[in-house]
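All protein chains but one are shown in place.
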Amino acid sequence: MSVVFDRPSALTDTLMHYCPGCTHGIVHRLVAEAIDELGILGRAIGIAPVGCSVFAYNYFNCDMIEAAHGRAPAVATGVKRARPDCIVFTYQGDGDLAAIGTAETVHSATRGENITIIFINNCIYGMTGGQMAPTTLPGQVTTTSPYGRSPKIQGNPIRMCEMLATLDGVAYAERVSIDTPANVRRAKKAILKAFRNQIEEKGFSIVEVLSTCPTNWGLSPVEALTWLRDNMIPYYPLGVYKDIDKKEGDMK
Amino acid sequence: MSVVFDRPSALTDTLMHYCPGCTHGIVHRLVAEAIDELGILGRAIGIAPVGCSVFAYNYFNCDMIEAAHGRAPAVATGVKRARPDCIVFTYQGDGDLAAIGTAETVHSATRGENITIIFINNCIYGMTGGQMAPTTLPGQVTTTSPYGRSPKIQGNPIRMCEMLATLDGVAYAERVSIDTPANVRRAKKAILKAFRNQIEEKGFSIVEVLSTCPTNWGLSPVEALTWLRDNMIPYYPLGVYKDIDKKEGDMK
Amino acid sequence: MNKVTIDTERCKGCGLCANACPKGIITLNGKTLNSQGYHPAEVTEQEKCIACAMCALMCPHVVIRVERDV
Amino acid sequence: MNKVTIDTERCKGCGLCANACPKGIITLNGKTLNSQGYHPAEVTEQEKCIACAMCALMCPHVVIRVERDV
Amino acid sequence: MTYNILIAGFGGQGILFAGKALAKMGMNEGLYVTWLPSYGPEMRGGAANCSVVLSDTEIGSPLVPEPDILISMNIPSFDKFTPKIKPGGTLFADCSMIDKKCTRTDINAYYIPASALASDNDLQGLANVVMLGYFLKVTGIFDYDKFLLDITSGIPASRANLIEGNKKALAIGYAYEG
Amino acid sequence: MTYNILIAGFGGQGILFAGKALAKMGMNEGLYVTWLPSYGPEMRGGAANCSVVLSDTEIGSPLVPEPDILISMNIPSFDKFTPKIKPGGTLFADCSMIDKKCTRTDINAYYIPASALASDNDLQGLANVVMLGYFLKVTGIFDYDKFLLDITSGIPASRANLIEGNKKALAIGYAYEG
Amino acid sequence: MPKVLMKGNEAIAEAAINAGCLHYFGYPITPQTEISEYLAKRLPKVGGVLIQAESEIAAINMVLGASAAGVRAMTSSSSPGISLKSEGISYLVGCDLPAVIVNVQRGGPGLGGIQPSQADYYQATKAYGHGDMRLIVLAPSTVQEMATLTGEAFDLADIYRTPVIILADGAIGQMMEPVDFSERKPREIPPKDWACTGHGGTRKRNIINSLMLDPEALEKSVRERFERYKKIEETEVKYERFMTDDADIICVAFGIASRICKSAVTAAREKGIKAGLLRPITLWPFPKAAIAEAANTAKAFLSVELSMGQMVDDVKLACECRRPVEFFGRTGGVLPSPAEVTAKIEAIAAQL
Partner (left out) sequence: MPKVLMKGNEAIAEAAINAGCLHYFGYPITPQTEISEYLAKRLPKVGGVLIQAESEIAAINMVLGASAAGVRAMTSSSSPGISLKSEGISYLVGCDLPAVIVNVQRGGPGLGGIQPSQADYYQATKAYGHGDMRLIVLAPSTVQEMATLTGEAFDLADIYRTPVIILADGAIGQMMEPVDFSERKPREIPPKDWACTGHGGTRKRNIINSLMLDPEALEKSVRERFERYKKIEETEVKYERFMTDDADIICVAFGIASRICKSAVTAAREKGIKAGLLRPITLWPFPKAAIAEAANTAKAFLSVELSMGQMVDDVKLACECRRPVEFFGRTGGVLPSPAEVTAKIEAIAAQL
């Protein structure tokens, strides 16, 4: 018998606390697989955010640091500047990365910090129970947009990859999804590349992963995947927004 | 005799504290002229930043609020939401708007706050004596990049108009310069439009003005204008980056 | 025969595996409750499994192991 | 005759007006020091002035007034 | 008179609602009442509990670490909290969820298969109300009719079936002979 | 022995440098010294001043609000600070910048057209050093040669003309007969 | 008005609306998110606006803007989120702007936990920001007080042109109790002629500013503000006494801790110990005089806090160290049981 699929060794044995069907777990696994495949577990340092993935430090088998809400890229900068040989990554939600952490995200990007950022966009604040996120879609009901997000009042969602792609320091920005096995495979490729870029000292790499929050969306796990496909992907098109290895025309 | 040019009434009589040849003064005047021409002095509320223009509250003849460093767009948001009939503008430097205030800038923009932002990009922290700004050019010597800004170490300059143009809430983003009388006239037009947009409730408008800091650049006022033209404009191309009144093709 | 092993004690019964399985051979066992309080997933007809690992790819809690008969 | 008035007490002697004047009729008066400690600008040949207001457009301290003879 | 009540089970079993119903009734009866939920991210699908205090004098701490009355709706809470019941106190356990009995002899224990009764009667999600019915009968703290009125009064007329469901569930619990 | 010295003028007149030169010399002579500049954005092209304290005992406050010695290089500082000189104290004023005299009789006043001397001798920007030369002669606080060595020692050989300029300026000031 | 059963957080939200606050700016954080969730539902229906800011910093600065524009504005958060507001709070003080800031405290330091805590007492009462400053700090101990003191907070803020802190904790924020909103007694508020509303050409322009480069001017403004503080200290102290008249041992406790102490005091009395409770309702101004007076008859004080001991300093200062001041506390989110406190009271009694 050959093992086609097994738990990556960069994941600890700890059972993840995520809700049933929450795709945070899938992305954790992809990150762990990338670490395994690149053989960098011993020199990887992960930064956990504040958000549902706050306990990421319990799940990744490398050295881990828990950052303050939104500040993971700043913490990562400190780590990377102190230990340039380590492979430093952050794992952050949309509230963390695109709201409170906007400045840290934009500036680590424009500085071209040689780090890897895994950005989980689930259109909601999961951890705190379903408030509006910067990425919440127009019309989406959340506990702080109970009548549906109105761009006139609550503003427009923010597309981080598109925005960050305008910055010179960004080596690579891609948006992926995990709604189907095929997309999971593509997400894996993107995450691998984002880590490989760092090993090759190419600069700032970010992979935005469209992810589900069945609990706060009030949907079953399977319905949540469909909702993601039907609502998020049209608003947040998948694709490569920047890749210094490629020419403009080659992208997406 | 007809008066071709005189001090706008939206400026107070106070002598401005700016260094000789500092173009902050020109932009102040343009803002004041716009206020005069639109007849909005009585309902204008200005937000002063922390930076060389910290004393802006002494110069504009309308109600004024002094914000904390970088937070002018948040203060403006509070004012505008409290007094939707008032015309609210901020006047901010590059350190203020593009470094410490990044999150406030990006989010007031993506929310589409119906405010007007005048952004003075002089590639330096003027007020504190010439440190590197987020917009400091590669190779530029400042007191905190004494060997010239190296993108590898200090990161790349940030182009705010290009970045903000990716956001849905932005109605208008234009970059202008004040290095020549012709450009001053263009800058004036842009500032007028940015205020008119607000009156017409079109949303977030920002005018980025390339400006000089002879003192910290170590140049004479006239040399400074030349330096701006030769070094800043190539890196920060002038033009309209977003205008919801226009189609893509019509811009610049 | 290919083999899919689900660690049912750690399964949270989300059904993403079942949804992904092209052979439709995974179901949530409505009868059993594991100690976490969930109805775990179960492979009903192992013999039909093609070891495509779609189930494992989608499992958020990484509790599926897939082996191919070689 | 067109008339350009410079409030010399408030002038900071930066020379941007002089630099902008197409007629080259503004100079910084190296002799006088105003109470701020600057050498203020001065129109040397008023009669040549075309009231184009370039000087005023560039004056950061807004101390220039331009009038056209009509 | 002070009742320190702890209600515990899985999230989704209506634990917090049951507590609120008791507190609201207490308030309407002119008692001092407090209701304090456990809160936190760890409760996602996991444990949920709430402390309810009903008293005719001002209430100090709203937290009930050692209840006079424990209502337990699942095994983990049964294991965790039965040892904390005050001597002389009372246990209510949903014996369709909990397959064991309390071994303490210094408390009164009442068992009702609330979840089974609910699902058998097509009252999914109302095991908590079944339990409340039983609780009312055993303790007699509140008048049955008033309580019924109280828990159904908040439900809008448009959702009449919900009113019916609650009524039925309460009745089943109240009628249950342990 | 303690000298509380205040040096004041416009920014750009080398006020802070002059103060540092005195402090550094004092340090080399084994004295306690402090140098405290005025600082702030208001000084852009505007006022500049610094407090220098030289003492053979530990120095308390480094701020010199009431100087023993005032070196004034422009009118605003002259107006502001001459009234603050301690009785019996000394004033040095650049009379090419300041077109008035101090009316106080309880102090010693010395006038030197330092700026004029500097520009007349092609020593633009070295009025401060001219002033220091004069200050040295009048006060005799430091040895002339040592002081000369000290202020020029920091200048790299590559900028020999600067060394020369300083030397010349100091000499002119020292030679000036008031 | 009939009583309603409400969470403490919700009571704050509703009370803010009652007090005429139609502008709320906040950022979610446990255990106080219900405040914004409640307001998100209610404000649009009463012509108000809630902005979920991009961060706590943005939120406090939006409050500054709205307050400068003359409207009542509020923000709320919990410990780490309030730390982020430090600079903004100091600016509000420096600008003499009214504002209501709610801190529903949780365990710290750092990310800490989310259970009830009182360990931000030092911050709130001494230094929620740089520079010489004070804030009025109100400490509700019931859901009813969450409502009443919120109304009072808006009045105090406007009367004294100062930010007011409501220092609550996770337990009072999350618990439900009956509330009666008719209890509020609004006070007279001076006109906000200093506000930036657009001068309309009819008055001198208004400037809201905290920058004063001239030290003498800055000192003057600080001293003027401290004169106002003096007035607050003289007139706005609030506290509650519970069986203190003949008490040998007086517990001093606020918020949720004071409720636990009430139970403990009652239990101690049953054991024959003359215990009492003095509950500061205003943490600043601290009820110094009341404690000094109590020190005339009491033999010892016991400061009971959900922290490692912070208010205990103020108790000592208030009684000028004339009596022993003991401390009992639990921290990190642990709520002490009344029995623990009673035991401590007994231990003190044994030593008297």
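Per-chain numbering from 1; labels A, B, C, D, E, F and G assigned in written order.
One rule holds for everything that comes next: a residue touches a chain if its C-beta (ideal position, glycine included) is under 8 Å from a C-beta of that chain, and two chains touch if they have at least 3 such contacts.
Here the structure is a predicted model, which is why all the values come from computation and not from measurement.
Student: Determine which one of A:30, A:68 or A:158 touches the chain that has been left out.
Tutor: Of these options, the touching residue for the absent chain is A:68.
Student: Looking beyond the chains shown, say which of G:46, G:321 or G:347 touches the absent one.
Tutor: G:321
Student: Touching the absent chain: which residues on chain F qualify?
Tutor: Listed in rising order, the touching residues are 20, 23-24, 27, 33-37, 39-41, 58-63, 65-66.
Student: Which residue numbers on chain G touch the omitted chain?
Tutor: With respect to the unshown chain, the touching residues of chain G are 57, 79-80, 82-84, 86-87, 90-95, 105, 107-115, 117, 119-120, 122-123, 126-127, 129-133, 209-223, 226, 307-308, 310, 313, 316-317, 320-322, 330-334.
Student: Against the chain that's been left off, what residues of chain A make contact? List them.
Tutor: Where chain A meets the chain not shown: residues 41-45, 47-48, 54-55, 57, 61-68, 71, 74-83, 85-87, 103-104, 106-107, 111.
To be clear about the criterion, only the chains that are shown with their structure count from here on.
Student: Taking the mean of the CA coordinates per chain, how far is chain E from chain F in Å?
Tutor: Computed value for the inter-centroid distance: 86 Å.
Student: CA centre of chain B versus CA centre of chain F: separation in Å?
Tutor: Spacing between the chain centres: roughly 41 Å.
Student: Please tell me the distance, in whole Å, between the geometric centres of chain B and chain D computed from their C-alpha atoms.
Tutor: Using C-alpha averages as centres, the distance is 26 Å.
Student: Residues touching two or more other chains, restricted to chain G: which are they?
Tutor: Within chain G, the residues that touch at least two other chains are 30, 49, 51, 54-55.
Student: Out of chain B, which residues touch more than one other chain, so two or more?
Tutor: 19-20, 54, 103, 106-107, 111
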